[in-house]
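Removed from the display is one protein chain of the complex; every other protein chain stays in position.
Moving on, here comes subunit A:
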Amino acid sequence: MSYTRPGFRHPESQKNRLGLTRKAYEGSISTLCAGCGHDSIVSAIITTVFEMSIEPHRIVKLSGIGCSSKTPAYFLNRAHGFNSVHGRMPSVATGANMANRDLIYLGVSGDGDTASIGMGQFAHVVRRNLNMIYICMNNGCYGLTKGQDSATADKGSQTRKGDPVALESIDLCEMAIQLGAGFVARGFSGDKKQLVPMLKAAIAHKGLAFVDVISPCVTFNNAPTSTKSYSWVREHMEVTNTFDFIPLRQEITTEYDHGTTIPVILHDGSIINLCKREDKEVITSRKEAINALEQAKGNRQILTGILYVNPASNDFHDINNTVKTPLNELGEADLCPGNTALQAFNESLR
C-alpha cells in the first residue's frame, strides 16, 4: 500500500479550461481499506470538478465523522476542509454558507453520520435548501467501529455476526424527496460513468443536491459463511494476534447502459441488483419519484440515477433575502449603525 504519492506527472497531462491538470484537484493519499468504494467516489469527485474547470479553492469540503468523512482529505488539497463532529456537518455547512454565499459547498457524509446521529441535521439542512452538494457514501455499516449495522442496512441482509437485519432500513433518497430537496440522485461507487455526470448535475443545481452513493464496505459487509469474510480470514490465519488485519480487496467496478439492470456481486458474495434510470428521464414530481423508488424496491432492485429535480428551487439565501455580497466581506460601514443611532435608541427608552 502506498503512503506517499509520487511527484511525477506526465508533462502532457490533460489540462482543463483553467489550465490546471488533475493534480491540482487531488488530495492526500487515502488511508481507507484497499478497494474501498469511497475511494472510487473520491476519484469521481476529482474528475467532476476537474472536468467542470472549477477553481479548486472556491470549493469548501465539509464532513462529519466516519470512514466517508475522512475522504475530504483525499481530494482538493487547495480547498479548505472542515472535519466536524459526528452527524453535525450540515449545521457547520449552514453557518459557513451563510458567511460566504459565493463558494461551492461540498458536504460528505456516511450512512451512520446521516441516517442516525445526524438524522435531525440532515432533515433540516434539506428543509433549509442550503445551496450545497450533500454526498452520502452509503455502505450500510459503521466501518470505523468495525462493522455495526447502520440505519440504511437492508432489512433481512446479514449482519457482521451473521444475523439478518431486523429493522426496516431508512431510504435517504425517499426521505430527501419528502423533505423537499430540489435534487435527489442515487449512484453506485463503481459506476463512475454514471456518477461523474450525476455529480456535475448536482453541482450545477441551485439549492441542496442530495446524492446517495451505494459504496460497499470491503471489510465489514461480510457474512461469516463467506470464505472472504473478515472472520473467516482471521480464523484461518496463522498469525492470529494481528488483530487489525484487513484483507486486500479489489475495488468493485461496473458499467452498464441506462434503462438496464445488472446484478453486482459484493465482496461477501451477496448480490445487489442495480437498475439504472434512463438518462433522459427526469422526474419533477415528488410522488412519481417516490413511486419509482418503491417499485424498484419491490422488485429487489436499487434504482440509480437522478431521481428527482425541482428546476425552480430557491436556496436558503434567496429565502432569507440575503445581500449579494458575502456577509464575511462586510465591514464596519455596512454593519455598525453608529453612535448617533445608539443615542436615539437610548432616547426611545426614556
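Assume contacts are C-beta pairs under 8 Å (C-beta built on N, C-alpha and C of every residue); 3 or more make two chains touch, one makes a residue touch a chain; residues count from 1.
Following the convention adopted for this analysis, contacts and distances are computed from a predicted model.
Participant: UniProt name of the unshown chain, from "Ferredoxin oxidoreductase", "ABC transporter permease subunit", "Nitrite reductase large subunit NirB" or "Dihydroorotase"?
Facilitator: "Ferredoxin oxidoreductase"
Participant: Hey, which of A:V42, A:C67 or A:L103 is the one touching the hidden chain?
Facilitator: If we include the chain that is not displayed, A:L103 is the one touching it.
Participant: Among the options A:S30, A:S68 or A:T94, which residue touches the chain absent from this view?
Facilitator: Hidden-chain contact among the options goes to A:T94.
Participant: Pick out which of A:G35, A:G66 or A:G81 touches the chain that's been left out of the picture.
Facilitator: Among A:G35, A:G66 or A:G81, only A:G81 touches the chain that is not shown.
Participant: Which positions on subunit A touch the chain that was left off?
Facilitator: 55-58, 60, 72-73, 77-85, 88, 90-100, 102-103, 120-121, 123-124, 128, 317, 320-324, 327-328, 330-332, 334-339, 341-343, 345-346, 349-350
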